[in-house]
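With one protein chain held back, the other chains of the complex are shown just where they sit.
Here the chain labels run A and B in written order, and each chain numbers its own residues starting at 1.
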Amino acid sequence: MSVEIDHATAVSTLYDVLVVGSGVSGAIVARSLAERGLHVLVVEAGPGEELSLADYDTYLTRFYGAVAKDNNSAYEVNPNAPMPRSPDVRRLQAGHPDSTGYLIQNGPYEMDSTYTRVLGGTTMHWEGKAMRMLPEDFEMRSRFGQGRDWPIGYDDLEPHYRQAERELGVSADVADQTFYGITFPPGYEFPMHGLPPSYLDTIIARDLDGTVIQLEDTACTVSVRPTAQARNGMPNPAYDGGKGYVPVGAVSTHQVDQGDRCQGNINCVPLCPVQAKYNARKTLSIGLRTGRIDILTQTIASRVHVGEDGQISHIDYQAYGSTSSPDHVTGSLRATKYVLAANPVENARLLLASGLPGSSGLVGRNLMDHAYLLTWATLPEIAGTMRGSQCTSGIEDFRSGGFRSRHAAMRVSIHNDGWSWPTGSPYTDLLELVDDGNVYGETLRRRVVDRISRQLMLSFMIELTPEPSNRITVDGRYTDALGNLRPVLSYSLPEYTMDAVSASRRVSRRLFQRLGAEDQTKYDPLDPGFVAHQGEGYVIRGGNHWSGTHIMGSSSRDSVVDDHQRSWDHENLYLVGSGSMPSIGTSNTTLTLAALSFRTADHIASELTTRPSLTVGA
Amino acid sequence: MTLRRIATVTDLHQYLQVALQLEHATIPPYLTALYSMHPSTNADANRVIRVVAVEEMLHLTLAANLLNAVGGEPDLTVDGFVPVYPCHLPDGEDDFEVGTRAFSPEAIDSFLKIERPAEGENQRFVARKRSHRALLPRVDAHEDDLHFFSIGEFYAEIGDGLHRLYEQHGEALFCGDTARQVGPEYYYSGGGAIVKVTDADSAAAAMRVISEQGEGLGGGIFDEEGELAHYYRFQQLLLGRYYQPGDDAGNPTGPTLDVDWDAVYPIVADADFHHYTEPGELRDAVLAYSASYGDFLARLTEAFRGHPELLLPAVADMFRIKELASQIMRNPMPGRDGMNAAPIFRGLASVGLSSVKVA
Partner (left out) sequence: MADDALLARRTDADVQAVFLSLSATLTGYSRFRLLGTGQVEPYLVTTRSAVGDDVFGELLSAFAAVERESADDPAACDRALRALVLSDEKLGPIARNLIKMWFVGTWYELPQEWRDRFAAGEQLATHVVSPASYTEGLLWPTIGANPPGAKGQGFGSWVGPPNIETS
């Protein structure tokens, strides 16, 4: 499958749509529009020579050989299109921005969230949780007096959620996912049955189900539920009115047997070795079959130009031949419609670097991410930790209720990969046992089991509200190898969120008590992300769920895009992805941004195909 | 066992049970070659062989579906179900043997012969002296030297037989319990789809997958679904290049394919119990491996007899025994300098200690 064209051809072509970014939102927009007869160019800043398995294998081998197996460790260091990496994050000193990593940390809070700049974007390393938002999440202002309302509601997005669940190949059962106002049309089924919960999950459910926990005036009854996941499981023959579902396997130029079911490689992040987990290359490779998508990789959109009519006139690019050399060529690309789908940080960065902060001045502002509080303990029995996909179940019962007028909502994941996120287990456990425990041989083997197979880690994913002061900016002092302005992050955690952090810690103590688990949680004041609140200290981690930087609203005065993700300022410009979301609730953002991408694709198609000059399907 | 041309439903059952045996017989040679490669090397060769092995599993399952559909009783545990390697495949010719051997050009050559396409219309049977190590049974007691030319021709006879019996019996031929049919929810992969067999049409569809996936359609290198036939997939390894659509047989023009024939453990060919007489860990492991393989076949039999959900743990069995196979192959063979051990795929029946033949 030859997917690349040369830059000269692209420069001399007037495309219907130019998409910047090949992640999930760009891929969905590109595929949807190409399948409706439109000619689409996708430019990707990162590498990804071809949509082949060999390409993918390179990532896997790099991951195997990496000492630090962080969530971007599978991907090449690329000074031409750098990406944030969590090991780069340092404890900040007040007033001293840290420019160690690609992302300039301006503080006061250090943020270790990342994204991935390769073909397929951050879906290469995403974990694959595919959860709808709750209906009440769309009405934060009117229901809880917090944050913002969306200009559209759950019901508007519901059909697109179904499209997204098809595209991403979601495994879940409707009965498990029907909670706190989430509704499905009668007879709806997910493409595949829910993935089986882990042994660890069943131990936790056995002891926790039915526990009642009070959050303000809301009584929450705990129920451990399987999580909806975008990874291949058992196809549901009842899907689509009995038509069933054919899972999408590994992307490859020749036939392979991979990508079928999740094998339990416990490595969703940073890379599923068999492509059982959805990644945007799957969408791209299917879209390419139309013959109407061109892809240019190693091609950085460097500047967006606006014509006198206020429309985008063209976008400049820099194309580099090798990740090890800054040599590059430049040119301009033209299309009727422009879609920036480069993720919330890069979308904002590109607009700001182009001198386009928006008439509302809100480009880059209202940055959100989930705040993660990690709590960990040792279970009284062997739970078989470190097997399965990274998470198979969670607790949804702290996501909804009147308490949200007082503090943020939380969602709990039970981590099959134990303490690896907070402590670096099992490596750190091994080093301690060998270096300090002075055990070896069979004793070591027993101690390793005792130490690791009983691990329980609960992550509390806590919502943030949009705050204009949390923002991405650019600063002429900070540039990358090709001279592009790097993103500068200013970030702090609102009270509303911090109160939920305290509540989460209280909840985790209750849950550990109920489980008879030995609480091992420790927060080191020297760690990045350490914050004190109400006399207790916590380490808050990022969730990689960047959002809000081109926030959606019902008026050009207080938002950047309308409900179709169209820029208020430039009629032929769309800013797609979680950057448009006015709230993120307690759902991982991918399913919602995928749904939004389908909705936007419909809108762009209707705009373009009603023009008399265009012949659909030509 | 002697087969005659298919005249009765019982004949058909016999043929389909042989089909199970035949489809399975290719798996240990393919797996042995696959497991013999060093980890993180030979990615292309690894994939090519693995896809074929997985598709042989698909064929095995389809054969079970066919046998179940016509009221038969699949059994992967009968004595002698797994051939003693080396054996002659598929037609009893003496010109080549198939064994459990390390990945090598010679091994690929024997795989090509397993999967070789039919040469013409009237070559279903060839008259040639039959080897006693031939896996396929004789065709008829009175035609002792008559054999199927290829696996494809064997299936053509099943196809014809099915057709003849269907003319006689109508849909009553498909009297099997439909709950025994394995559906796509239990088996899917990059290539080929499982077909539940409940009538003449679905039987024909299942037959098409089995016979075409191996050998290509009507002499072409790609089948109806656009998949490259097994024969040509293996050939790519010898030619060092991938086929792409539009290519002619023997002349692939796709991307190059790197094969490192040296990144392979030097394992003993056609390992058998007499190679492991010395008590110790290695022998224990080889016996455990054979027993696990037998458990796997027993689990498949159960799955094909009304418990398709057992195919999931059977796949996990395969992953587990692969690990043990790799461990065995990295251990030196005692007394054979420069030679490594290799696993035996025999099964439970032969592994009782009393039945271990010491040469």
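Basically, a residue touches a chain if its C-beta (ideal position, glycine included) is under 8 Å from a C-beta of that chain, and two chains touch if they have at least 3 such contacts.
Bear in mind that the values here come from a model prediction, so they are computed numbers and not experimental data.
S.K.: Sort through A:Val274, A:Ile395 or A:Val560 and give me the one touching the missing partner chain.
M.R.: Touches the omitted chain: A:Val274.
S.K.: Would you mind spotting which of A:Gly101, A:Gly120, A:Pro196 or A:Gly585 touches the chain that isn't drawn?
M.R.: A:Pro196
S.K.: Looking at B:Thr10, B:Ser40, B:Gln168 or B:Thr253, which makes contact with the chain not pictured?
M.R.: B:Ser40
S.K.: Identify the residues of chain B touching the omitted chain, counting contacts across the whole complex.
M.R.: 38-40, 280-282, 285, 312-313, 315-316, 318-320, 323, 326-328, 330-332
S.K.: Tell me where the left-out chain touches chain A, residue by residue.
M.R.: Listed in rising order, the touching residues are 60-61, 63-67, 69, 196-199, 202, 233, 261-267, 271, 273-274, 382, 384-389, 392, 416-417, 426-427, 430-431, 434-435, 438, 440-445, 448-449, 452-453.
To be clear about the criterion, only the chains that are shown with their structure count from here on.
S.K.: With chain centres defined as C-alpha means, what is the inter-centre distance between chain A and chain B in Å?
M.R.: A distance of 43 Å separates the two centres.
S.K.: Once bound in the complex, which stretches of chain B touch chain A?
M.R.: 40, 43-44, 47, 50-51, 54-55, 183-186, 188-191, 227-228, 242, 254-255, 319
S.K.: Using the touch definition up top, name the residues of chain A that touch chain B in the complex.
M.R.: Listed in rising order, the residues of chain A that touch chain B are 53-54, 57, 61, 64, 234-237, 244, 246-247, 249-250, 252-261, 263.
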